[in-house]
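For this depiction, one protein chain was excluded, whereas all remaining protein chains were kept in their positions.
Presenting subunit A:
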Amino acid sequence: MFRKKQAKQKPDAVASALITIAGKENVLYLKEDLLSYECDGYTLERGMPRAVVFVRNTQHVADVVKQLNALGVPYIARGAGTGLSGGATPRGGEIIISLVRMKRLLELDLENRQAVVEPGYINLKLTQSISDKGYYYAPDPSSQYACTIGGNVAENSGGAHCLKYGVTTNHILGLEVVLPSGEMMEIGKSGVPDQPGYDLLGLLTGSEGTLGIVTKITVNILKNPEGKKTALAYFDDIDDASQAVSDIIATGIIPAALEMMDEIAIEGVEASAYPVGHPRDIAAFLLIEVDGIQAGIDDQIDDILTVCKSNHVRDVKVAQDEAERSMWWANRKMGFGAMGAISPDYLVQDGVIPRTRLPEVLTRITEISRKYELRIANIFHAGDGNLHPLILFDARVPGESDRASKAGSECLQVCADVGGSITGEHGVGIEKSAEMRFIFSDEEMRAQTDIRHVFNPDDLLNPGKLFPEPGRCVEVKHNEKKEAAASIN
């Protein structure tokens, strides 16, 4: 899309301008240094940035943005690069504005249950640094040891405990942003709720870095629950496990987490660095956690065990101590990476369905797996119907990347068909932009791009993301990916 420049030993005019603003130590422009910025956690599509600038403060961001506007050069904000849809991936020739060096915890106001962080602050660090005071930050993506809160805001990230506590947007109280005009804005000043005016906080959260660059975030923090219990339930039939999920919700309990893994996923996690010793011949397990006031916990877990038993559970156990609980969670949270132990490559999908349609959707995913002759593991947030089919493939085998991508797309079509969504937490990015058509009409997407235009009129901030280019259908996308994959190998 943008003309690729050959990296030179000397900084070009753009890199020189960046060096003037941020200093030499904060700018990368040599080709070998730029390679690791070719893509994020979604590796099927790549593009070379022109340079990377590590901003140190809001003023840097504003100055860089103004400078790039003047030069007409496109740019992308980037956090840890763990995104799974290509949100931080260049189309070619953009400047990457990396926020990872803006990583301080700025304020902690326990009285108002608020913390103010810089965008490069790592998600898990927040919980770690307030846990001694009995507090934590609820959104817990499995990548929380690496991903930044700025990236979480951009993607409106979720996690295992979002069933009860909500996703990122439910925990953001204020943002400082640099707009594509270079202006700095404070939205949701001091964390005061319901600011008069349209809800820009809500609009910016989940906008995948296309409306502004977040430079400061006020988040809501929570007090640790008094009690917590975690159960692991093994099922011989995946339909029984699905039914148990619905029945648990029907008892009137909202578990803190309700996760499911199927047979292939279990094979993967057991082969990984965090095995639990799950039986290898089961069809699925549920990992269920309840938390809250201690006095109510035992009754809740008893009700859950009863539901599991009435759904023919083979075995169900409650974690005996924190060590056992942590082991179960590590096994679950490392689930994506664990697929590396049983397959050279994997593609993570992220569809959402109404919870009650789980059995039929799983059946259709099995059919897709057969059709494309690729194994598909399922790890998902069953409680809120957020599926992560993991399509296992080998990029070295000609045609497999393409088949994987098609199978992924078809899984999303199934989700759309049952009234669901093409993404629950990983975002659209480059990867799913064509699939936006599965759920939105052109007119509806235009209503959204019209809003983008208000913030980002020249489309210099993260261009070519989220929305399909006119006329670009899923088929065209697959052909492009095929070429991209071929050029990688």
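The rule we apply is simple: contacts are C-beta pairs under 8 Å (C-beta built on N, C-alpha and C of every residue); 3 or more make two chains touch, one makes a residue touch a chain; residues count from 1.
By our rule, contacts and distances are computed from a predicted model.
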Select, from "Autoinducer 2 import system permease protein LsrC", "FAD-binding oxidoreductase", "Hydroxymethylpyrimidine ABC transporter, transmembrane component" or "Cytochrome B6", the UniProt-recorded name of the complex's unshown chain. "FAD-binding oxidoreductase"
Would you mind spotting which of A:T20, A:N112, A:Q128 or A:T363 touches the chain that isn't drawn? A:N112
Contact partner of the left-out chain, one of A:C162, A:L232, A:A256 or A:A338: A:C162
Touch with the missing chain holds, among A:P389, A:G420 or A:G464, for A:G420
Hidden partner interface residues of subunit A, rising order: 110-113, 134, 155-156, 158, 162, 166-167, 169-170, 179, 185-187, 189-203, 205-207, 211, 223-226, 246, 249-250, 252-254, 292-296, 299-300, 352-356, 381, 384-386, 419-428, 432, 436, 439-440, 443-445, 447-448, 450-455, 466-467
